[in-house]
Structures are given as structure tokens and as C-alpha cells.
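The complex is shown incomplete by one protein chain, all other protein chains being positioned as in the whole.
Chain lettering (A and B) follows the sequence in which the chains are written, and residue indices restart at 1 in each chain.
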Amino acid sequence: MARKVSTNRKLLITVLAWGIGLLIFFPILWTILTSFKTEGDAIAQPPQFLFFNWTMENYGIVQERSNYLLFAFNSIVLALGSTFFALLIAIPSAWAMAFAPGKRTKDLLMWMLSTKMMPPVGALIPIYLIFRDVHLLDTRFGIITVLMLLNLPIIIWMLYTYFKEIPGEILEASRMDGASLAKELIYVLTPMALPGIASTLLLNIILAWNEAFWTLALTTKDAAPLTQFIASYSAPEGLFWAKLSAASTMAIAPILVLGWFAQKQLVRGLTFGAVK
Amino acid sequence: MATQQTRTLGRFAVAPSVLSLFLWMIVPLAMTIYFSFLRYNLLDPNYACSLMHPDQLLDGANRCLAGFSNYSYFLTDPAFFRAMGNSLKLVGWVLGISVVFGTLLALLLDQPFFGQGIVRLMMIAPFLVMPTVSALVWKNMMLNPVSGMIAYLFKSVGLQPIDWFAHAPLTAVVIMVSWQWVPFATLILLTSLQSLDGEQKEAAEMDGTPPLSYFWYIVLPHLIRPMTVVILIETIFLLNVFAEIYVTGTAGTAGNLPFLVYQYGLIANDIGGASAGGIIAVILANIVAFFLMRMIGKNLDA
Partner (left out) sequence: MGTISLKKVHKAFGATVIIPSADLDIKNGEFVVFVGPSGCGKSTLLRMIAGLEDLTSGQIFIDGKDVSETPPAKRGLSMVFQSYALYPHMSVRSNIGFGLKMAGESKEMIDGKVAKAAATLNLTDYLDRKPGQLSGGQRQRVAIGRAIVRQPEGFLFDEPLSNLDAALRVNMRIFIMQLHQDLGTTMIYVTHDQVEAMTMADRIVVLNRGNIEQVGSPLELYNHPNSVFVAGFIGSPKMNFVENNTIGIRPEHILLSDKKGDWEGTIKLSEHLGSDTFLHVDAGSRGTLTVRASGENALKPGSKVWMTPEPARIHRFDKDGKAIRK
């Protein structure tokens, strides 16, 4: 396996790969840089790359004006809450499909996935009206429910593919040992599938964090997450690029850091367990 | 394999998710179908109903039956054809771009080079950025015709900068959506490439297979399955692109079907019309889903 690759070739590919990597990363890098500029430097032509007056003032202004922390708190609650509840009902389901399959299991899985195909606009009006009538509009509980249902099919699918890799004999052994279903799930299946569950968890936190249809349509203030916080900058304030950049950086930083730290689980999760 | 007892237990275990997904699917759908046959406007309760058809009033909310008029109205709205065209173009272009560029990039990143970890981090990043942020950053700092980065690059090579959102709004949306999804395709395809059996590679080398044939006969067939996954997942998300259009304000020219329904419903408050549009979107999505499901059913034998 270990073979010498000619150094020239390796250098050439290094340059190419870094070039493309930087190109793809550039908008984010540029946003982060701009967030430390004054408004004047932000729109200066030619663009200022590093030699400008670095300032933190944009961050202070953004927090003061739009109460970033409230939105960020909502984002965290919505992402964690919806993922947690979805896992709670998805784990038993995925267990049943992987280890006690019936004739219809595959159809069931396909059907669940097909609910993802349903365009949200088909459900928007009724959900909006129902939420309005039962006073769930702009509540965390309401959005958590929606996000949970939204990601449930993907969570079940991912868990199913991970569970399928676990030998059924081990679960049978636990049944011989006298474990009830709950104990089988808690003591045997969940710990064994932990890497897969972690990937699922991570990917769904990201999807929920970035979900920008239902959160925009169903929240206004109290339960509004960071998607809504940023959308408020599309109005005339959007012309202030330095502040816009600071707000953007604040909105994406938590998930960017999380994603980078858990890169391995993320890549595994990104493939939805379908590519080994 | 399992005993009757386990299977019974299994049924109880899937029940909560099946039930909740079923409700989540069927209740709104039934209501949407019902609304789509009504004259029903949130802001203007008297909207045609009590004036024109006082005998057909359903309840205090001033709703009355509308037959297929919502459908005929929505289907003959010029905005509908534009929106549908935009939906299809958006999905088609982004899928094409992400599969082609994703494959090329994956092939490149599969070669040994210095700093693989860091390059991979940079590549993942766009996928982690929320769509509203991506839309704002691209709209302003990148694509702005006066001070944007792209304009600066155009000018520095002596070209006239383009006012993207005025003259090529759909292209602009395709660019920023592709920016988020090419990395996704790249990562999936790269993961798959790295799992390609090393011995196969060596056997091909022993046989003296030229690189292009190697790609065509060994690598590409290996990538079919992950490509299916990419297409499936991206289609789900791309059919429903919303935030990018919402935030960049390109609804008039680049608006897709979901956005048109949103405009009918929550902006014009025409519930009947929006519901008809929603049903049409559902039908179209189901046609796409039908073909997709058949495709993955074959390729993804779970």
C-alpha cells in the first residue's frame, strides 16, 4: 500500500486542492474578516484583506440592537429539543425495523422517506391555521414538534442503517439473558450503536439549526431562532455589511465549530449511513 | 427470524413514529385539499362570498365553496409557469453541477497531498452555513455589482460587472445553492472513493489499465450508489429551496413553486388559492418522488 508518489505530483495536487478549498471557503472567510471592519472598510474598493482597522464594535452593536443571545438560545433549544424527542421515538422504531422486520418493513421505510418528499408548502397553510387556533404560533414547543416530525424520517432511516450492521445474535443473547425490550435497548443496542447515534444526533442538530422554512413562517419573536435573526438583516440594515457580517458570523459560528470538532461523525452522518 | 412476541413488540415500537408521521402527513393534506375548494381569505372575510354567493356560505368565517376555480386561477396565473420553470431549472442545474463538480473534486481530494484535514474542513463549511446567512453573504458581499467581490474580480480583468439580481437572478440563486451542495456531493463521493478496494486498484495496475478506462470501468460503477444518495437527498432539499429566495428578494423573477404558494397564502392571505397551489406542488413532487423512489429502490437495497 505505502508507495512513493512523486513529490512534484503531490505538490501540484496540494496547490490545486488548497486553491479550490480556499475558493470554496472564501465567502465564509470573507464574512468573518468583514465582521472586524468598520463599515467604510467593509465596502472599500479594492477590498481590504488584512490591513484594515480591526474592530470588535460590530459585535457589540448587533447584540445590543437585536438581542442575539435570545435568538441563539432559541436555536439551541429548538435544535436539541427536536433532535432529542425524535431520537426517543426513532430508536424503538429503527430497532423494530432492523431486528423484527415484517413483510412490509421496507415499504414502511420507503413511505416514511417519501413523507420527506412532501413539499412543506402543501402543509404550511393548515399548520399555520392550526397553530394560530391553538396558540402554538411562535412557541418553542410548537416549532420543536414541527422540526421533530420534519427530521424523523431521516433519523429513522439513518438509525436503521446503523442498526442493521449490529449482529442480531447479540440482541438474541440479551433476550436469552432475560433482558426486556427496554433493557435490551438501553443496555445493549444503544451503547453498541453509539457512534451511529452520535452521527445521527449531530446531523440532525445541524439540519434543525439551519431549517429556514418553518422557522421563518411560524415564528416572529418569542421562539424565533437565528434564521429569523439573520432574515431581519435582509431589510435595509443589510446595507451595513460589517454589522451584517458580525451577525452572520455569530449565527453560523456555533454550528461551524461543532461540525469541525465532530468532523468524523459528521462525514459519516452526511452520507446518511448509505455510503460506507 | 424473530418470534411472534418480538414482532408484536416491534409493532408497538414503530407505532409512535408511524402514527405521528401519518398524522403529520394526512391532517394538513386533508385540510389543504378541503381549503383548495373554498373561497377563503383571511383578511377580507367578505371576499366575493357573502356578496356573490350568500346562499353558499359555510360558516361564520365567510367561507364558501369555490369548485375548481382556485385551481384554474392558480394554473392560469403566469406566475405559476414561471415558478414551476424556476423550480425545475434550480433542481436540474444544482444537481448537475454538484454531481459533476462533486465527482471531479472527490477524485482530486482522493490523491495524496499536504494538509488533507484542513482542506476537508474548508470544504465541509458551506454545508454548515444556514441558508439565510448564505443568501445574505452572497447577495451583498459576493455578488453586489458595486462593492462585491465578484464585481471587483470582473473589474480587475477589465470586464463590466454584472448586476446579478437584476439581470440573472436565477443564475445567482443557482450559484449560491450550488455553493452549499457541491461540498455535500464531494464529501459523499470522496468517502465512497476511499472505500474503493485497494486491491482492485492494484489489480488494475497489474493489468496495465489506462487511467481513463480505470475510471470508466471501475471507479464510476463504484460511485453509482453514492451518486444515487446525493441525487435523492439533494432533490428533497432543492425542491423546497425557500430561504435563499425569501432573503434575496428575488421572488418576482427567480421565485419557485414553494415561494409562490407562500406568497398566495401568507402575503396575499388567499388561503383557497394557496391551498390549490400547495396541492399542485404536492402532485408535482409526487411525480418526481415516484421516479426517485424507483431509482433508489433498485440501487439502495437496504
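Note that in this section a contact is a pair of C-beta atoms (placed from the backbone, for glycine too) under 8 Å apart; a residue touches a chain by one contact, two chains touch by 3 or more.
All values derive from a computational prediction rather than experimental measurement.
Q: Just to verify: which one of A:16, A:61, A:192 or A:258 makes contact with the chain not shown?
A: Of all options in A:16, A:61, A:192 or A:258, contact with the hidden chain holds for A:192.
Q: Given that one chain is not shown, which residue among A:38, A:105 or A:174 touches it?
A: Checking each option in A:38, A:105 or A:174, the one touching the absent chain turns out to be A:174.
Q: Which parts of subunit A face the unshown chain closely enough to count as touching?
A: 167, 169-170, 172-179, 183, 187-188, 191-192, 194
Q: Of the residues in subunit B, which ones touch the absent chain?
A: Within subunit B, the residues touching the omitted chain are 1, 3-5.
Criterion: only the chains that are shown with their structure count from here on.
Q: Using CA atom averages as chain centres, what separation in Å is found between subunit A and subunit B?
A: 16
Q: Quick check on the complex: what are the subunit B residues that touch subunit A?
A: Its residues touching subunit A are 1-2, 6-7, 9-11, 13-14, 16-18, 20-21, 24-25, 27-29, 31-32, 35, 105, 108-109, 111-116, 118-142, 146-147, 149, 152, 156, 179, 182-184, 187-188, 191-192, 195, 198, 225-226, 229, 233, 236, 239-240, 242-243, 246-249, 257-258, 261-262, 265-266, 271, 274-275, 277-279, 281-282, 285-286, 288-289, 292-293, 297, 300, 302.
Q: Quick check on the complex: what are the subunit A residues that touch subunit B?
A: Checking each residue of subunit A against subunit B gives 1, 5, 9-10, 13-14, 16-18, 20-22, 24-28, 30-31, 34, 43-47, 89-90, 92-93, 95-97, 99-102, 106, 108-110, 112-130, 149, 152-153, 156, 160-161, 164, 168, 175, 181, 206, 209-210, 212-213, 216-217, 226-227, 230-231, 233-234, 238-239, 241, 244-245, 248, 251-252, 255-256, 259-260, 263, 266-268, 270-272, 274-276.
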